[in-house]
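Complex shown without one protein chain; remaining protein chains in place.
Coming up: subunit A.
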Amino acid sequence: MALHFELVTPAKLVRSEDVHMVVVPGTEGEFGVLQGHAPFMSTVADGALKVYRTENGAPEEIIITGGFAEVGDTGLTVLAEHVEG
C-alpha cells in the first residue's frame, strides 16, 4: 500500500509520487504518515522531511522551510515556501 505524497512550493509542484512513509517535522513533534492516516493538519518546523520510498530503504531527506502539512483522503500534501535539494 502506498501513500500519495505531494510537495508543493509557490514556484512549482516539486514532488508528486507514491511512497511508503513520510516523516514530517511538525511544530509539535515529528510525525510519520503512512497510507490511510486520519485527516490531519499541522504547521511544520523548518527541517528535513524524511521520505521512505520502501519499507526498509534508507530515507531521502528534503530540507524545507515555512512548511505546512495536510493529510486528507488523497494523501499527504506538504506546502513549503522553500525547498532545498
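As a convention for this text, contacts are C-beta pairs under 8 Å (C-beta built on N, C-alpha and C of every residue); 3 or more make two chains touch, one makes a residue touch a chain; residues count from 1.
By our rule, contacts and distances are computed from a predicted model.
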Task: Assuming one chain is omitted from the figure, identify its UniProt name from "4Fe-4S dicluster domain-containing protein", "ATP synthase gamma chain", "Phosphate transport system permease protein PstA" or "Cytochrome c oxidase subunit 2".
output: "ATP synthase gamma chain"
- prompt: Out of A:2, A:34, A:48 or A:79, which touches the unshown chain?
  reply: A:79
- prompt: For subunit A, which residues touch the unseen chain?
  reply: 8-13, 26-28, 38-43, 66, 68, 70, 72-73, 77, 79, 81
